[in-house]
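Removed: one protein chain of the complex. Kept in place: all other protein chains.
Order of writing sets the chain letters: A, B and C. Residues in each chain are counted from 1.
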Amino acid sequence: MNNKENIINCLDKGFVRLIDHMGDDAAIVQAARVSYGDGTKSVNEDKGLIRYLMRNKHTSPFEMVEFKFHVKLPIFIARQWIRHRTANVNEYSGRYSEMKDEFYVPNIENIKAQSKNNKQGRSNEEFSEDLAQNFLKSLEGNQSFLYNEYRNYLDQNVAREIARINLPLSNYTEWYWKIDLHNLFHFLRLRLDKHAQFEIRVYAEAICELIKPIVPFAYQAFEDYEINSVNLSAEEIRTLKNIIDLNNLDYSNSKLSKRELEELEIKIDKIKKIIE
Amino acid sequence: MNNKENIINCLDKGFVRLIDHMGDDAAIVQAARVSYGDGTKSVNEDKGLIRYLMRNKHTSPFEMVEFKFHVKLPIFIARQWIRHRTANVNEYSGRYSEMKDEFYVPNIENIKAQSKNNKQGRSNEEFSEDLAQNFLKSLEGNQSFLYNEYRNYLDQNVAREIARINLPLSNYTEWYWKIDLHNLFHFLRLRLDKHAQFEIRVYAEAICELIKPIVPFAYQAFEDYEINSVNLSAEEIRTLKNIIDLNNLDYSNSKLSKRELEELEIKIDKIKKIIE
Amino acid sequence: MNNKENIINCLDKGFVRLIDHMGDDAAIVQAARVSYGDGTKSVNEDKGLIRYLMRNKHTSPFEMVEFKFHVKLPIFIARQWIRHRTANVNEYSGRYSEMKDEFYVPNIENIKAQSKNNKQGRSNEEFSEDLAQNFLKSLEGNQSFLYNEYRNYLDQNVAREIARINLPLSNYTEWYWKIDLHNLFHFLRLRLDKHAQFEIRVYAEAICELIKPIVPFAYQAFEDYEINSVNLSAEEIRTLKNIIDLNNLDYSNSKLSKRELEELEIKIDKIKKIIE
Partner (left out) sequence: MNNKENIINCLDKGFVRLIDHMGDDAAIVQAARVSYGDGTKSVNEDKGLIRYLMRNKHTSPFEMVEFKFHVKLPIFIARQWIRHRTANVNEYSGRYSEMKDEFYVPNIENIKAQSKNNKQGRSNEEFSEDLAQNFLKSLEGNQSFLYNEYRNYLDQNVAREIARINLPLSNYTEWYWKIDLHNLFHFLRLRLDKHAQFEIRVYAEAICELIKPIVPFAYQAFEDYEINSVNLSAEEIRTLKNIIDLNNLDYSNSKLSKRELEELEIKIDKIKKIIE
């Protein structure tokens, strides 16, 4: 990250730049306290409150923080990204302006075979380097050919909005994107996931780096309770029945707070009822 | 439930009535299959697909089912309910029309003391019957007094929009409420929770009864994966370290499908990494 | 329109199909009447109420009607369409499934020059038929070439999600799209406009045909008060000062209802104040 610019390069020609934000951890606490009719407290209590809100899905205080990003990204990623509806967008327009001669070309190590067990993703296995080289070569050749065609149409005065329809999905576009922290966490939860397409994960990870310094407690809570948690259905718990020995509980080395231990006991009770 | 009318009475004078719906389990499947480029399959595969979507939070197909309810409810509950923004509402208006002489009076067993450990709720302990009787008596007396005052103002031709400002939050209102199934599940998740106020839980439970026959697979999946699941943070798992013996895994009696067992193994790996 | 199928073909290979709807004109009236505390009235009064709601932008009752469409459309149109956020979408996925060999090829009369005074649109003037022929020829040639490349990559087992990135924006996709009538009218207002790209206007017009028989009063009110109205700013009215003679008012031949005439008088007063 270039700290001065708050910009992180993504893929071969893209970037995410944090251009503005409203509020930080303190704004989350302030909004929550209006509900509780409480005033200012210590930093430690603020942290505890933020963690409590995250854990118990009291999401509205996180909506009080807003971020605005400038993003440059390939169109096929823009199409996945835009599905997150609770956000504001202004995108570069291929009707008003000429599309630029910039296309996404993957690194060779990201050319992979179709995954066998994941219908929507890439395999982790090695892919023939020869095939990958050929793929990249034809990819680049075609991008350059299509951009030339586009330029020719424009030179013949074909309207921009129709000349651009054969540009490929690898063409870069850019936009301003504004979103609140609650909805950004939702975006990140889905787009950091290993089932998300690699190319959008790169952007999600960049966004994490940009927001961490602004909402450190909220981000940590998001990691602890959302990213690094495990959700077990009743049937999964029953399946795990004989590896769980509830008689052996020992909280002496736990780093959980008093309130979290109380919450854990409620979960233990729920598990007990399921496996009995 | 009165099956003919699709209506369930709630509290002393309220109700939820399902007045229309668009789509059912089949509509969820149909929408999901357009993503996968697949056609019709067997009922069993439909059920499996719905459960897969729910488990993996592929929420958009659930948005393809829409419900419309007619609800009569006290204003203080309407104020909690309306916080769910992704829904459509038309409410009875105290500016256009006279408010009716109908007020919520709790059953005596629902008059409870303030909870000691739950700042937002009622205690489960017995409450003095005498005090509860007195409370109810003054509640009813005041409701009737305030409605008389309101009627008097109206008789003196005070504008409705200003005459009604001293009516109490226990006054009943009614509205039409339209919401898609994904957002309805979100509403239910929060309002079925034992931390939700008793009076709104009654409505949430009524809604469950009304929608179950229409989306039986989706509702069952919601119960299994959302209501009856347990979410454990990394630190909670570490705290539970010495009651888990991962060497003893045995899937032979499990009712999980093959795909679910694969998903469980990924969770087991995650747990392993946390407690090692 | 094929009435049996509720389907209208759009462009060369696309379509809009109305697959379900919830509610009609009566549902709008029913929702409005809950606000007014009123019951059923005559058809004529229903029509008047719907027109009153539209004219005065009481939009929430229109949200009580919901439509679900199946749409096949080129990706560059899908990118404009998806900007309407208050809707539900399930789209065919190029990660899960192979994209099909279907691309948009405009009719020759829709190949136009860039407009001189409209930066985002096509000129209305004649375009050289030779140039248009050449454009179409290269468009089709390139589409077919790019699809072959795509198929080759897939045959070499390149993952679908990466193989598709050089497919052009003219490639057809399809989706299920669900939206309420208020938000649909907003979509139509923008996409029927002559500044909208021709290719999306075709879909907007098809949607009008499909919904008209279901909500005839609401649709007529939309046309009368939204599409065929003229909005004049204060400065525009001042500019028109000497073509307006307010002393000459004569309502005797007007088809406006009594209520509308009262509303018109309020507007006349506003105009008077501006031009005095």
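Basically, a contact is a pair of C-beta atoms (placed from the backbone, for glycine too) under 8 Å apart; a residue touches a chain by one contact, two chains touch by 3 or more.
Computed from a predicted model, the values in this text were never measured in an experiment.
Asks: For the chain that's not shown, point to the residue among A:40, A:88 or A:144 touching it.
Replies: If we include the chain that is not displayed, A:88 is the one touching it.
Asks: Write down which of B:43, B:158, B:249 or B:266 is the residue touching the left-out chain.
Replies: Per the contact definition at the top, the residue touching the missing chain is B:158.
Asks: Could you tell which one of A:13, A:68, A:151 or A:212 touches the chain left off the display?
Replies: Selected residue, touching the omitted chain: A:68.
Asks: By the contact criterion defined above, which parts of subunit B meet the unshown chain? Give residue numbers in ascending order.
Replies: Residues in contact with the chain left out: 74-76, 78-79, 82-83, 85-86, 89, 93-96, 104, 106, 110-115, 119-123, 127, 131, 134-135, 138-139, 142-143, 146, 149, 153, 156-162, 164-170, 197.
Asks: Touching residues of subunit C against the unshown chain: what are they?
Replies: 36, 55, 57, 60, 83, 117, 119, 190, 224-225, 228-240, 242-251, 253-256, 260-262, 264, 267, 270-271, 274
Asks: Name, in rising order, the residues on subunit A that touch the hidden chain in the full complex.
Replies: Considering the whole complex, subunit A reaches the absent chain at 20-23, 27, 30-32, 34-38, 60-61, 63-64, 66, 68, 70, 88-93, 96-98, 174-176, 178, 180.
As a working rule, only the chains that are shown with their structure count from here on.
Asks: With chain centres defined as C-alpha means, what is the inter-centre distance between subunit A and subunit C in Å?
Replies: 32
Asks: CA centre of subunit A versus CA centre of subunit B: separation in Å?
Replies: 29
Asks: Measure off the straight-line distance from the CA centroid of subunit B to the CA centroid of subunit C, and report it in whole Å.
Replies: Going by mean C-alpha positions, subunit B sits 35 Å from subunit C.
Asks: Going by the touch rule set out above, which residues of subunit A reach two or more other chains?
Replies: Subunit A, residues with two or more chain partners: 83, 119.
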